[in-house]
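Accompanying notes for the structure given below.
Shown here: the complex without one of its protein chains, the others still in place.
After this line comes chain A, so read on.
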Amino acid sequence: MSLTTKDMSVVKALWGKISSKVDEIGAEALGRMLVVYPQTKTYFSHWADLSPGSAQVKKHGKTIMGAVSDAVSKIDDLPSALSQLSELHASKLRVDPANFKILAHNIIVVTAMLFPADFTPEVHVSLDKFLQNLAWCLAERYR
(Lines give C-alpha, C1' and ligand atoms only; values in the text may rest on other atoms or scores of the structure.)
Protein backbone atom coordinates (compact mmCIF):
# COMPACT_ATOMS: atom_id res chain seq x y z
CA MET A 1 0.00 0.00 0.00
CA SER A 2 2.45 2.61 -1.19
CA LEU A 3 2.14 6.34 -0.64
CA THR A 4 0.39 8.36 -3.33
CA THR A 5 1.36 11.98 -3.99
CA LYS A 6 -1.85 12.88 -2.19
CA ASP A 7 -0.79 10.89 0.90
CA MET A 8 2.58 12.66 0.90
CA SER A 9 1.05 16.12 0.71
CA VAL A 10 -1.56 15.27 3.37
CA VAL A 11 1.13 14.04 5.78
CA LYS A 12 3.33 17.08 5.14
CA ALA A 13 0.37 19.40 5.69
CA LEU A 14 -0.48 17.60 8.94
CA TRP A 15 3.11 17.92 10.12
CA GLY A 16 2.91 21.65 9.46
CA LYS A 17 -0.02 21.81 11.87
CA ILE A 18 1.37 19.55 14.60
CA SER A 19 5.06 20.45 14.48
CA SER A 20 4.91 22.49 17.70
CA LYS A 21 3.63 19.45 19.60
CA VAL A 22 5.68 16.72 17.98
CA ASP A 23 7.84 16.13 21.08
CA GLU A 24 4.73 15.94 23.27
CA ILE A 25 3.10 13.47 20.88
CA GLY A 26 6.19 11.26 20.98
CA ALA A 27 6.43 11.28 24.75
CA GLU A 28 2.72 10.68 25.19
CA ALA A 29 2.57 7.89 22.56
CA LEU A 30 5.55 6.04 24.01
CA GLY A 31 4.28 6.40 27.59
CA ARG A 32 0.87 5.20 26.57
CA MET A 33 2.28 2.22 24.67
CA LEU A 34 4.15 1.04 27.78
CA VAL A 35 0.91 1.14 29.81
CA VAL A 36 -1.56 -0.22 27.27
CA TYR A 37 0.77 -2.87 25.82
CA PRO A 38 2.88 -3.93 28.79
CA GLN A 39 4.82 -6.48 26.75
CA THR A 40 6.62 -3.54 25.12
CA LYS A 41 8.28 -2.81 28.45
CA THR A 42 10.57 -5.75 27.81
CA TYR A 43 12.66 -3.50 25.57
CA PHE A 44 13.27 -1.00 28.34
CA SER A 45 14.29 -3.15 31.28
CA HIS A 46 17.37 -0.93 31.63
CA TRP A 47 15.27 2.14 32.49
CA ALA A 48 14.54 3.06 36.09
CA ASP A 49 11.15 4.65 35.49
CA LEU A 50 8.73 3.43 32.81
CA SER A 51 5.77 5.55 33.88
CA PRO A 52 4.27 8.02 31.39
CA GLY A 53 5.84 11.40 32.02
CA SER A 54 9.14 10.03 33.32
CA ALA A 55 12.25 11.82 32.07
CA GLN A 56 13.52 8.78 30.17
CA VAL A 57 10.16 8.19 28.46
CA LYS A 58 9.90 11.85 27.46
CA LYS A 59 13.43 11.93 26.10
CA HIS A 60 13.02 8.76 24.11
CA GLY A 61 9.61 9.78 22.77
CA LYS A 62 11.24 12.97 21.52
CA THR A 63 14.04 10.98 19.88
CA ILE A 64 11.58 8.72 18.08
CA MET A 65 9.38 11.55 16.84
CA GLY A 66 12.47 13.45 15.72
CA ALA A 67 13.24 10.52 13.45
CA VAL A 68 9.61 10.36 12.25
CA SER A 69 9.68 14.11 11.48
CA ASP A 70 12.88 13.61 9.54
CA ALA A 71 11.20 10.84 7.56
CA VAL A 72 8.32 13.24 6.73
CA SER A 73 10.84 15.69 5.26
CA LYS A 74 12.25 12.85 3.13
CA ILE A 75 8.90 11.26 2.37
CA ASP A 76 9.74 10.90 -1.34
CA ASP A 77 12.40 8.32 -0.56
CA LEU A 78 11.73 6.55 2.71
CA PRO A 79 13.95 3.50 2.07
CA SER A 80 17.10 5.67 1.80
CA ALA A 81 15.99 7.99 4.58
CA LEU A 82 15.60 5.04 6.96
CA SER A 83 18.48 2.87 5.85
CA GLN A 84 20.76 3.64 8.82
CA LEU A 85 17.98 3.38 11.37
CA SER A 86 16.97 0.07 9.83
CA GLU A 87 20.52 -1.19 10.28
CA LEU A 88 20.43 -0.09 13.93
CA HIS A 89 17.10 -1.77 14.61
CA ALA A 90 18.14 -4.97 12.83
CA SER A 91 21.56 -5.54 14.26
CA LYS A 92 21.53 -3.84 17.64
CA LEU A 93 18.00 -3.12 18.91
CA ARG A 94 16.24 -6.10 17.34
CA VAL A 95 12.78 -4.80 18.14
CA ASP A 96 10.14 -7.23 16.89
CA PRO A 97 8.54 -5.40 13.95
CA ALA A 98 5.06 -6.11 15.31
CA ASN A 99 5.79 -3.38 17.83
CA PHE A 100 6.12 -0.73 15.11
CA LYS A 101 2.40 -1.19 14.45
CA ILE A 102 1.65 -0.86 18.15
CA LEU A 103 3.59 2.40 18.47
CA ALA A 104 2.00 3.69 15.24
CA HIS A 105 -1.45 3.08 16.74
CA ASN A 106 -0.54 5.10 19.80
CA ILE A 107 0.92 7.94 17.74
CA ILE A 108 -2.42 8.03 15.90
CA VAL A 109 -4.46 7.97 19.13
CA VAL A 110 -2.47 10.87 20.61
CA THR A 111 -2.64 12.89 17.38
CA ALA A 112 -6.44 12.39 17.38
CA MET A 113 -6.61 13.53 21.02
CA LEU A 114 -4.55 16.68 20.50
CA PHE A 115 -5.89 17.64 17.05
CA PRO A 116 -9.46 16.27 16.88
CA ALA A 117 -10.65 18.75 14.25
CA ASP A 118 -7.66 18.22 11.95
CA PHE A 119 -7.56 14.44 12.23
CA THR A 120 -10.29 13.69 9.73
CA PRO A 121 -10.69 10.19 8.23
CA GLU A 122 -8.80 11.34 5.10
CA VAL A 123 -5.85 12.58 7.15
CA HIS A 124 -6.03 9.40 9.25
CA VAL A 125 -5.71 7.08 6.26
CA SER A 126 -2.66 8.95 4.89
CA LEU A 127 -0.93 9.00 8.28
CA ASP A 128 -1.71 5.31 8.81
CA LYS A 129 -0.19 4.47 5.40
CA PHE A 130 2.85 6.65 6.07
CA LEU A 131 3.55 4.99 9.42
CA GLN A 132 3.06 1.57 7.84
CA ASN A 133 5.55 2.40 5.08
CA LEU A 134 7.95 3.80 7.67
CA ALA A 135 7.69 0.56 9.67
CA TRP A 136 8.29 -1.49 6.54
CA CYS A 137 11.46 0.48 5.73
CA LEU A 138 12.60 0.20 9.33
CA ALA A 139 12.38 -3.59 9.13
CA GLU A 140 14.05 -3.70 5.72
CA ARG A 141 17.44 -4.90 6.98
CA TYR A 142 16.10 -7.47 9.45
CA ARG A 143 16.65 -10.49 7.22
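Simple rule for what comes next: a contact is a pair of C-beta atoms (placed from the backbone, for glycine too) under 8 Å apart; a residue touches a chain by one contact, two chains touch by 3 or more; residues count from 1.
Assume contacts and distances are computed from a predicted model.
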item	value
Name per UniProt, for the chain absent here [options: "Transcription and mRNA export factor ENY2", "Phosphatidylinositol-3-phosphate phosphatase", "Hemoglobin subunit epsilon 1" or "SEPT2 protein"]	"Hemoglobin subunit epsilon 1"
Candidate in contact with the missing chain, chosen from A:V35, A:A55 or A:A98	A:V35
Hidden partner chain, touching residue among A:M8, A:I64, A:A90 or A:I108	A:I108
Residue, one of A:D49, A:D77, A:D96 or A:E122, that touches the chain absent here	A:E122
Residue ranges of chain A at the interface with the undisplayed chain	31-32, 35-36, 52, 105, 108-110, 112-114, 116, 119-122, 124-125, 128
